[in-house]
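Removed: one protein chain of the complex. Kept in place: all other protein chains.
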Amino acid sequence: MTDATTSSLVTATGLEPALEPASSSRAQNRKARKNAAKDPKRKITWDRVWAQRALLAMSVPLLLYQILFKYVPVYGWAIAFQHYKPGRGSIFDQQWVGLNNFRNLFTGVNGERFRRVVVNTMGQSVLTLIVGTLGAIVLALLLNEVKNLPLKRILQNITYMPHFLSWVIVASLASVALSLPSSGGFINQGLMSLHLVDHPVLFLTQPNYFWGIVAGTSLWKELGWNTILYLAAITAIDPGLYEAAEVDGAGRYRKMFSITLPSIRPTIVVLLIINSGWILSTNFELPYFLGNGLVSDRSETIDVFVLRYGYQLGNYSLAVVAGIFKTIVAVILVGSANLAAKRLNQETLV
Amino acid sequence: MKRNARLGGLRRAGRRLTVAATAMALIALPACSPDKSADNSEPLSPSNPTTLTVWITTAQQAPAPDNKITKLLKDKLGVTIKYEIVTPDNEDQKIGVTLAGGQYPDLIGTGDLKQRFLEGGALRRLDDMLKTGDYPNLAAHVKDDIKKMSYSGDQVDKGLYIFPNYNRFYGEVTGGTYFGPAFWIQKRVLADAGYPDLSNMTLDRYFQLISDYKAKHPQTNGAPTVGFEILASKGREWGMTNPPALLAGSPNNGGVIVDSNNHASIYADKDIAKNFYKVLNQQYSAGLVDPESFTLTYDQYTAKLATGAVLGMHDQGWDFGTATQSLQSAGKDEDTYVPVMPVYDGVTPWYADRAVMNINQGFGVSVSSKQPKKALKFLDTMLSEEWQKTLSWGIAGEDYQVGADGVFSRTDEQRKNSKDITWRSHNRLDALLDMLPKHQGKFSDGNAYSPDDQPAEFYATLSDYDKNFMAKYGNKKTWLDFMNKAPENPKYYPAWNIKLSDDANQVNQQLTDTSVQNLPKIIAGKPADFDKNWQTYVDSIHKIDVKVYEDQVNAGIKDRLANW
Partner (left out) sequence: MSRTTVAKPLARRASRGGSRRRKWTVEHIIFTTLNTTFLLALAALMIYPLLNTLAISLDDGNDAVRGGIGIWPRVFSLQNYDVVFNMTTIYQAFFMSVLKTVVVVATNLFFTSMLAYALSRKEFIFRRPITLIFVLTMYFDAGLIPNYLLIKDLGMLNSFQAYWVPTIISAFNLIILRTYMKSIPEEIIESARTDGAGEFRMWWQIVMPLCKPTLAVVGLFVAVGSWNSWLDTLLYNSSDPSLSTLQYELQKLLTSSMNAGMNSVAATGSAHSGGQVTTPIALRSAITMVAAVPILFVYPFLQKHFVSGLMIGSVKG
């Protein structure tokens, strides 16, 4: 329900055209930052505020807007401390129960289960994120090597199409693909005809495969979509850089590793930082539709749990408690990622 | 008009640069004012037009604008209905915000088992209005079952708030199809075995029939024949969890069995369950149970059934209708299913029960309605036999014929129309009817409430194969004849619709999840590990606070025994 869940995994990223090889700019950046810190101009004085009135006019109304639409409703988190029943008057006319809802979620039978779903969520998310990011970068690089423009466009157009199918349909197709050959399981058919296995494998009954299946299915659906921003970043690279490299006698792979990759690094970094905060917000459909009793120890995620014990039971409070937990973890993760990026002199969010 | 104003606002706003101005321009939009016609309980008439706003939770579609019954309502009663249709999938979210908002349409038709509208104070208590005598059809409808239909919890005043939308019967109940739970078996299996007697069915005999047939016919239409299918997908796990109670001769009480002392307890960890899963475990290792069972999505399950390769499964009759329809359209009647009722030794089967009233589901009048009398009058009018026939059968001469003997019947064309969802959106009010109180059973002229329940109508639609099949089983005329005669329901029945507290609901959910997680491992495990796996399952059940759940169910039973 949050921004995080709706924008799945690597939906997009910061776009940064590289104007010069990043290695040389890094040192400059560092210097610039050091100078900025000492710069007396950075002190906030009324004069400076007045001088920046145009920038303020561009940002402050939108800031107030954002506070109204995003921050003010957070009073609703009060529900976490209530036995909330909608309709019984306002949010503040409810029965207050202190930390009971937190206790319910983090201890006892639910607690045991909750710890497991947190691990599953992280496992599936991290794997999906790594596979998805690597896949998207590799595809972007390979597409970039296609010099035939119409072909390149068509290829890109096709690879992004699965994004527009719902998760139900994709999960359904994945489930068939992974089934027995007699049920249309072409993966088993392929493995058997290559003599990699003797008997068909029931992939969806194996707990150890489940995270991989989730990551693979997500990759299938979102690969092309995730490539869009990398491609855009690549096309914004100054061709002069390539020309200069060619003069120096650089081959295809040198150009890839010394020019293209460094140039899209800010994009990759910003994206990873943003996504690091969504690690607890893995898409809920795949674990929900592909999960089953045999693999439930590895399949169930926080969102599946919240659906069953929060929304389906009309227990709004539990859903909010889980939401608060996710927010806290997200902020810690993003903060750490941002800090790490800063330490490494990479692009940062804030 | 309204929309133009909106778009105008939009265009104006687009030119402004500052957000503040934009926001102001947008906020200042007129809200629509409610219909201020006088509220009285005079008969509804075209000379005094009424607009009713109606919330309906239904999977049915809103009628098309040119719907003929909509026109009839307008012409005869002066009633215009403004629908807000919320599908069951979206209900949870929409109810939450609507209650928080506190503004409701005139009539609320809800299927919410958690009774959130009722307990959230959105509905009007109707007992006093019914006593005025202005609503004779409704008064007669609720008279005998008023206690059952009334709310007895402690969140709002006790009393009648909602008219159940289904299963308040008038006279004899008829019907041809069985929609309840059963072990199903393909007709070709029985035909091949020489139409064996289906009474005194046991699990052993059931699986023997299947295994004999599978041995003879390992392939079906080029695909491997599947002996027994289990659907374990979330939300449809009953195919896996419910059989023990039925095998033990207990009717469907959900997760509990109620003993002769009216005491309820869960059965998931009891021997009746263990014995059943032991059989399934053996059949699984014997290769009779589909190894793909537990990974099937509902679509895949339907597809497997529709290929005709699955010899048997346990399910509720309504759950695999799509597959049956597909098989029939392909002319594979021999691959469709008959319900059978295996039971443990010395037990009388109680699979078919008497249809249970949908208490707390249906229409209520909202507290924010400015015209509660008119709204209630509308429900009352719709419950008259004349309107009930129109809503259920359609218009005489157009949608059905009245024979010289007064019996209603339809032509093939009319039957075909009634199944076409596009046709229905122009000619039926399915969404409204789904929530209205109904005259189920028989009308005073002897016709059944709906075409589906009219015995002659049902038999006429059967294929020759089915007619012949039924003839082999002692000239049965309906599929219901294959089931037990439902005994009188116990007074408290059924335990599954007892309203639970949040804690008990949570325990119930935990129990379900434990079953869904453990049973597949038990069934698909090695027979040698059966006892160990079973113990793991029982242990995880005992970690759950089952007593909270059982106590509430028992309190509910006691309450019903005292008050119903």
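Letters A and B name the chains as they come in the text, with residue numbers starting at 1 for each one.
Basically, a residue touches a chain if its C-beta (ideal position, glycine included) is under 8 Å from a C-beta of that chain, and two chains touch if they have at least 3 such contacts.
Nothing here was measured: the structure is a model prediction, and the numbers come from that model.
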{"item": "Residue among B:Leu44, B:Ile69 or B:Ile85 that touches the chain left out of view", "value": "B:Ile85"}
{"item": "Contact partner of the left-out chain, one of A:Leu229, A:Leu290 or A:Val304", "value": "A:Leu229"}
{"item": "Touch criterion as defined above, residue of A:Leu99, A:Ile158, A:Val197 or A:Leu344 at the omitted chain", "value": "A:Ile158"}
{"item": "For subunit B, the residues touching the chain missing from this view", "value": "2-3, 6-7, 9-10, 14, 19, 23, 26-29, 31-32, 53, 59-62, 64-66, 82-90, 93-94, 96-97, 100-101, 105, 176-177, 179, 299-300, 302-304, 306-307, 318-319, 321-326, 328-330, 412, 415-423, 425, 451-452, 457-458, 461-463, 466, 479"}
{"item": "Interface with the undisplayed chain - residues on subunit A", "value": "1-4, 6-7, 11-19, 36, 41-42, 44, 48-49, 52, 54-56, 58-59, 62-63, 65-77, 79, 86, 91, 139, 142-143, 145-147, 149, 151-166, 168-170, 173, 176, 183-184, 220, 223-224, 228-229, 231-232, 235-240, 251-252, 266-267, 270, 274, 277-278, 316, 319-320, 323, 326-327, 330-331, 334, 347, 349-350"}
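Criterion: only the chains that are shown with their structure count from here on.
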{"item": "Centroid spacing, where centroids are CA-atom means, of subunit A and subunit B in whole angstrom", "value": "39"}
{"item": "List of subunit A residues in touch with subunit B within their complex", "value": "57, 61-62, 64-65, 83, 85-88, 91, 104, 109-110, 171-172, 175-176, 178-180, 182-183, 202, 204-205, 288-289, 291-294, 296-297, 308-309, 311-316"}
{"item": "Residue numbers on subunit B that touch subunit A, as the complex places them", "value": "18-20, 23, 92-93, 95-97, 99-100, 102, 114, 116-117, 119-122, 155, 223-224, 232-234, 291-292, 294-297, 299-300, 304, 502, 505-506, 509-510, 513, 516-521, 524, 543-545"}
